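What you see is the complex with one protein chain gone and the rest in place.
Per-chain residue numbering starts at 1, and chain names A and B are given in the order in which the chains are listed.
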Amino acid sequence: MFPAALAIALTLTQPAPRQAAPQTDETVAVQRGARLAINNFAGEVIVRTWDKDAVRVIARHQTRTQVRIRPGSAGLSISASGTMGPQGSVDYEITAPAWMPVRVEGTYNFVTIEGAQAEVFANTVRGDVIIKGGTGVITAKSVEGEVQVDGARGKVTVSSVNEKVRITNTSGDISADSVNGSITMTGIESKSVDASSVNGTIIYEGTLADGGHYSFGTHNGDVALGLADSPNATFTFRTYQGRINTDFTLDGYRPEDAKRGRRVTATLGNGSADVSVETFGGSIRLRKGTVARSRGK
Amino acid sequence: MEALALRSPVEAIPAAEPLSDVARAAAGDVRAFEQLYRTHLPRVNSLVRRMTAGRDADELTQDVFVRVWQKLATFRGDSSFTTWLHRLAVNVVIERFRTDQVRRARMHDGEDIFEMLPAPAQTRDIGMDFEAALEKLPDGARQIFVLHDVEGYKHHEIATMLEISAGTSKAQLHRARMMLRRHLK
Partner (left out) sequence: MTDKWIDRLSEYIDDELTHDERAQLEAHLSTCRECADTLEDLRAVVSRAGNLPTRAPETDLWPGIEPRLSSGRSDAVLPFQARGSRRFSFTAPQLVAAGLALMLMSGGGVWVLQHGGRATSMPPIAATADPGTAALPAGLSDPRYDEAIADLEQALEAGRSELDATTIQILEANLAVIDKAIDDSRQALDADPANVYLNNHLADARQRKLALLRRATALVATKG
């Protein structure tokens, strides 16, 4: 049920063919050190990489929309504007050098960035963000969409307000956040992980490195850690209404203490890593091996 | 004080403005609005250009006037139209700066926005003209200088608009003035 204005607008537009020829196809040479910034109000932004020192921009959009590719002192900036009135949506397929840092901002964007070997930044309100690769500072955020990061190395910050967060095969410092969505981290090598959700479940499968710091917190969700072999860790558990169960034999662990948020400390091995797990209403599980057995998604 | 209604607000508008243009524009008269646009364009354009060092200035100036059109019904006539319009222009520019920046997670008084954007390379060219030197200031210092010394806002007003402390505003203003004094010739 569309409001009147939208209904009128609908009758005035022609449906676009599925694979229309792109309205923009330009390649611009860039120099090492340049950064790529894409600002798109709505549409799809796909960025892939190659080994040329150039950026190719393919864009599909209405004729009234003009794509601007502007070189500047910091690098290349890509945006669109309406030549007559409001800007429509633009779907981009961009190929950039792997060394080039990429930044994508916009509101109704689905963003995919693959193969980057430099910094990546993607922020959208509605739309999923998928990042494969990335080195250095990697930031991926959506309000309404899912966010996935795979194969990144560095300082990784991932957040979705409403939907789930997935981080896989990634190394470095990780910070993951969601209000309503679950956070799943698998194949992680890190000395610093901070994951927090209100409603969502948190799953972590990865190293607990010596001297590392790991913090998992949720209000209503469960926290499940899938640990390989015998890590060296000191666990601090707090749960108000939930339970703790563990596949491991933990030193100093008294399950009867784990209620009403009282702190329960337990050790595995030499206790080197520092692991804090908190949940108000959910349960805490320590599993040997994997946690995320085909959960049907 | 009643909000400016769409019809017959004539008595609410200060005499400084052509009485009919603001009222007619508020009622939806595009030609009247175009007159307002042409009257106020030079000053708005100068303000926007100086605050942004020319970046996206045309686009932002257009955004300002579109915003004026949208909000015209809320102009109460309790300040001059010019003052109200300029305040809107400043807000549009500040909002654009915010969206261009990485979001800060922590609660600060906003001082770090002035350090995050790299300052353009400082130049020792004494012959550079004052306006060109203004353009080269770091964003925060330049904005505060333009708002205070060019546009006449007070520090507490600037602090509210930019979400910084009045102390930061004073410090940045002094910094801007000290940098600009080499380019007076």
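Basically, a residue touches a chain if its C-beta (ideal position, glycine included) is under 8 Å from a C-beta of that chain, and two chains touch if they have at least 3 such contacts.
Because the structure is predicted, anything quoted here is derived from the model rather than measured.
Engineer: Which of these touches the unseen chain: A:71, A:88, A:154 or A:187?
Structural biologist: A:88
Engineer: Which parts of chain B face the unshown chain closely enough to count as touching?
Structural biologist: 3, 5-6, 28, 30, 33-34, 37-38, 41-43, 45-46, 49-50, 57-59, 61-62, 65-67, 69-70, 72-74, 95, 98-99, 103, 105, 107, 130-131, 145, 149-150, 155, 170, 173-174, 177-178, 180-181, 184
Engineer: Extract the touching residues of chain A with respect to the undisplayed chain.
Structural biologist: 2-3, 5-6, 9-10, 12-16, 18-20, 41-44, 60-62, 82, 84-91, 107-108, 110, 125-126, 128, 143-144, 146, 161-162, 179-180, 196, 198-199, 217, 219-220, 238, 240, 260-263, 278, 280-281
One rule holds for everything that comes next: only the chains that are shown with their structure count from here on.
Engineer: For chain A versus chain B, what separation do you get between their C-alpha means, in angstrom?
Structural biologist: Using C-alpha averages as centres, the distance is 36 Å.
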